[in-house]
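Some chains have been omitted; the remaining ones sit where they do in the full complex.
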Amino acid sequence: MKGFAMLKIGSVGWIEKEAPECGPLDALVRPLVLSPCTSDVHTVWAGSIGERTNMILGHEAVGEVVQVGNLVKDIKKGDRVVVPAITPDWGALESQAGFAMHSGGMLAGWKASNFKDGVFGELFHVNEADANLAKITANVKLEHAAMLCDMIPTGFHGVELAEVGFGDTVAVIGIGPVGLMSVAGANLRGAGRIFAVGSRQNCIDAAKGYGATDIINYKNGDIVTQIMEATNNKGVDRVIIAGGDNDTFAEAVKILKAGGVIGNVNYLGEGEFIKIPRAEWGVGMGHKSIHAGLMPGGRLRMERLAKMVVAGRVDPSLLITHRFEGMDKIEEALMLMKDKPADLIKPVVSITW
Amino acid sequence: MKGFAMLKIGSVGWIEKEAPECGPLDALVRPLVLSPCTSDVHTVWAGSIGERTNMILGHEAVGEVVQVGNLVKDIKKGDRVVVPAITPDWGALESQAGFAMHSGGMLAGWKASNFKDGVFGELFHVNEADANLAKITANVKLEHAAMLCDMIPTGFHGVELAEVGFGDTVAVIGIGPVGLMSVAGANLRGAGRIFAVGSRQNCIDAAKGYGATDIINYKNGDIVTQIMEATNNKGVDRVIIAGGDNDTFAEAVKILKAGGVIGNVNYLGEGEFIKIPRAEWGVGMGHKSIHAGLMPGGRLRMERLAKMVVAGRVDPSLLITHRFEGMDKIEEALMLMKDKPADLIKPVVSITW
């Protein structure tokens, strides 16, 4: 079968591979909608997870099940399914502890395009099909369902990590597709005021559509100064980090009230240390909590978030700026994510078989 | 001064009283917008809190500060303020434990029209003014601010007690003004599907406006049957009880999934026992949690919820169906709450001095 792969660090291309095998608990899936992720860009061009050779890329897909193992009970051949980016081993001790995304080791619930071939192939493998695939109901568009794989759950997890509640003042730093979903999620957890920190006009427009009350453009000056001024030097209750780099944490600590919480969902791709400013962190006694984690995956999470889409709580369509037809367009879509033109938020590729 | 009072159980009327005294930490306030509450009806005509003689009624008011004690630092004469229904003693041990609404004893944070004269007088007293009064900013309408005293915080507290999260299926039983705010609050905490249980058309319309996805009318049959059918016999994740009576809990337990949570904010006015059905409660092992509590009051809560109104997260205007001018109209407004005509949700009385 054919797949679009990382050949080695810095290099991508189409390759031929044997079709994956289907274990007794597993499924093989054929993609219907694919979307490339900034993580794919990091993986290939920054080498963030180390060298990989001829590994098929991609971890955002909806598809059609073509085969299931003999112990699979609920998922059937022909089902249309959302495939979460994170597909845990549910019996692992880490899953029993409530951290299924780390089943088998830190981050090891992330399998596709990390430890095994990803979803940018004619067929791909999903472990524990009954527990990791969610059927798509008729009232969800496939391209919207594709936003459930990673963008919505990651953005919303930032909101959970930051423990947003009724009336909170929240800053969301970074308003690419994940950050936009953090804006939407903060709105959906009852935030009072939401500062969206970004600079690209289409993202700013989408942020307002998702509930941002204030836009902070770092091109207009230091974001700490801008946010402190806008809050009468009180600062904010919660910060969600969905962009920036290691130094973003120092800004987050500075704008955060004592008793506040930072929730990070940004993949920190390089550098040795995240630095926490001692004085603004209350000399270690300010109750400024720092939470950071990979999105939870699995079937239940997909089903629950899909209900929110069905009910109109969150509209994924604002995220999708570019649409392609045909599997061969996946390369073009990935290069868009790499080059980030001004009008891009997120591209999708639809495939007809 | 003049006040509209409970003369004794079953009887109301205007009385003359000495103006209240202002302690060193306290304030005296003149009402600008008042609203009667179903609790006032219970207090007078059901005698729910026992006999009271010549007690001025009311605990929902926005007003203007006319005097402050000598230890009050932040609130000033002339400030326009929201007065929460619950005004805790903040230094009490219960407040230190996180239950300020029970400061000094169970429910004792509720003072106005319970332990002391309420707000339906030409002047009323507020304890710990700096900690219990919230200034009204220019961008909030006074009649909207009046919904912050009790309706919004009580409805939203039901959502907190029921621990609603992203994608939950929620049933809100009772869609009077408090239940409607529970619908709005469930929506604002990311509920996927929201069943609103009620029968009056104007409340049903408002429930849809606040985010209900399904209406369950008990006049069409048993609500347990209707909700179980609508959920493929799975039941719901969360139940918020904002109406009904003691027997509503049995229905709530029956429609709740194992691992679910009930949040009650309904004042249970009569009867000896709430009855939990043993079998459907999992013979005491089903993890169907039951939470029930008085709204939190105080200044911070008011300020945080006011931010949500300013940001447009919740629109109080759908609640207000009847408007009166002049303090003498408070009696008419209260009788509306007692008689509940078909077109009523909530009345307000505006007063010019």
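For reference, chains read A and B in written order, and residue numbers begin at 1 within each chain.
In the analysis below, contacts are C-beta pairs under 8 Å (C-beta built on N, C-alpha and C of every residue); 3 or more make two chains touch, one makes a residue touch a chain.
In this text the structure is predicted, and so the values were computed from the model without any measurement.
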What is the total copy count for the complex if 2 chains are drawn? 4
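Basically, only the chains that are shown with their structure count from here on.
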Mind checking the centre-to-centre distance between chain A and chain B? Centres are C-alpha means, answer in whole Å. 39
Taking the touch rule as given, give the residues of chain B at its contact with chain A in the complex, in rising order. 156, 160, 166-169, 185, 187-194, 213, 301, 303-308, 310-311, 313
